[in-house]
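Sharing a structure here in structure tokens format.
Only a single protein chain was left out; the remaining protein chains are all shown in position.
Think of it as A and B in the order they're written, each chain with its own count starting at 1.
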Amino acid sequence: MSTTVLDRPAPAPRLIDHFESGLNSPICLTWELTYACNLSCIHCLSASGRRDPRELSTDECKAVIDELQRMQVFYVNIGGGEPTVRSDFWEIVDYATSHDIGVKFSTNGVRITSELAEKLAANDYVDIQISMDGATAEVNDAIRGPGSFDLAIRALERLSAAGMTRLKLSVVCTRTNIGQLDQFKEIADLYGAQLRLTRLRPAGRGADSWHDLKPTQEQQRELYQWLLAHGEEVLTGDSFFHLSALGGSLPGLNLCGAGRVVCLIDPVGDVYACPFAIHEEFLAGNIRGEGGFGEVWRESELFTRLRAPQTGGACKSCAFFDTCRGGCMAAKFFTGLPLDGPDPECVRGFGEDALADSTAERPKPSGDHSHLTSPPRPRAVRLTLEMQRPTGPPVAACDASPLAGMQMN
Amino acid sequence: MTDITPESVLRLHDRVSVRPEPFGALLYHFGTRRLSFLKSPSLLAVVDALGEDRTVADALSIADVPDAQRPAMIRAITTLRDSEMLVEVAA
Partner (left out) sequence: MDSMTTPAPADVDATLVEANELVEDVSIDGMCGVY
């Protein structure tokens, strides 16, 4: 008779097992207040720029907050676009924090006056995050636009001077800034901010720039080692669990929480499974429906489906599946890969293989609120046969302006 | 810090929000911004039963915790005290 296996207790359900089947309310809820933005970052995940006329009104925003309070949502992550360009921004933040909901908001710094910095520092329910994608103006502004680096530094200076401690510096890792990780840390330390490094996803305008901006495989290894060395000191928003096959998991949940732990409320009230997946495929409903946000969170068909046990598909047999979990759903979707297969940046190369074999058409992001500039803002050329959007700068000068090249004498 | 015993009296920190979940509960501390996961409905019942005038022993009884589980519960309460989710009340 073999020794009974019942000598040892069965393994307890892990935390992430519980999370995978959904929660009563989201934990990491992202709420984009507006598609309006003063900048036009080339990788913007929400393709923001112009305000959408169907934007939620102040009263509608307050109704959402009331509901979140009833659902006992602990905090909201507010962003956009640039949330501070809404004239009711502070009214909304005040309403949230006086209704038991913490606010963490992200900004490019444009409206952070010294006065607002003082106000923010004084409200213990508010945390703030400044976006920056280069440790120098040269690298940063190439992505975020002229003057954006200075805007961010000025905001950091004012917040630091006001004694703001709940401050983060948030960076999207790209091919052009991986060499600046130490410098980012120095900037964060200088202003008493916590550094946050996150992953570039092929979402929104990021779909155009992804192939040129995403870190190389070599850079990913460099980034991974750097993150390991800095441990819990540097935050990642669980961005890099797809790198765990390089040598073990980084701090964090190591889990795609879409529709289970996280979701997005967009400026017109649409609820998506994830802020990186603004596409009809991941649209669960709208808060303007009869049952509000709560009904969408609890009962939408999409979220119910996401909360069912996932098979893991092709990745299940990989030794690293346990920590990698097949990577990022949004990254797979927007590169045209199947959701039950490898991440496009799979460190074992399975994603690259899948992309090379793939004949699937790449989905285009649902909305484009980008500024309509004249001449058209240059966009990265997509090397595919799809012709869904303008794919490059004007071929001839007169494509941009009928008067181009004319000598007026 | 002192050891937590059955005679200890603790209450929930007033900046902590407790949200029941199917598997137990989530606790969020608005000051520390920490999130704790209670993986047992029994533990949630114990936390709910704690208060100004109740000892740990009282709370364990109210929550019907079997004797065999009491040591683990006390360890859990200690963890929650250490992360400031629970606060000791002076005798």
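Rule of thumb we're sticking to: contacts are C-beta pairs under 8 Å (C-beta built on N, C-alpha and C of every residue); 3 or more make two chains touch, one makes a residue touch a chain.
Quantities reported herein were computed from a predicted structural model and do not represent experimental measurements.
Checked against the hidden chain, the listed residues A:R86, A:R196 or A:K214 yield one contact partner: A:R196. If you put the hidden chain back, the residue from B:V9, B:L43 or B:A59 that touches it is B:L43. From the options A:I78, A:I112 or A:L306, the residue with contact to the chain not on display is A:I78. Only one of A:S239, A:S300, A:T335 or A:S370 touches the chain withheld from this view, namely A:S239. The chain not shown here touches subunit A at positions 6, 9-13, 15, 27-28, 30, 45, 75, 77-79, 104-106, 129, 170, 196, 198, 232, 235-239, 251-253, 255-258, 261-262, 274-276, 328. Residues touching the missing chain, restricted to subunit B, are 33-43, 68-69, 71-73, 75-76, 79-80, 83 (touch as defined at the top).
To be clear about the criterion, only the chains that are shown with their structure count from here on.
Here the CA centre of subunit A is 35 Å from the CA centre of subunit B. Against subunit A, the residues of subunit B that register as touching in their complex are 17, 19-23, 26, 28, 30-31, 33, 35, 37, 39. Taken in their complex, subunit A has these residues touching subunit B: 12-13, 15, 18, 21, 23-25, 27, 72, 74-75, 100, 102, 124-125, 127, 166.
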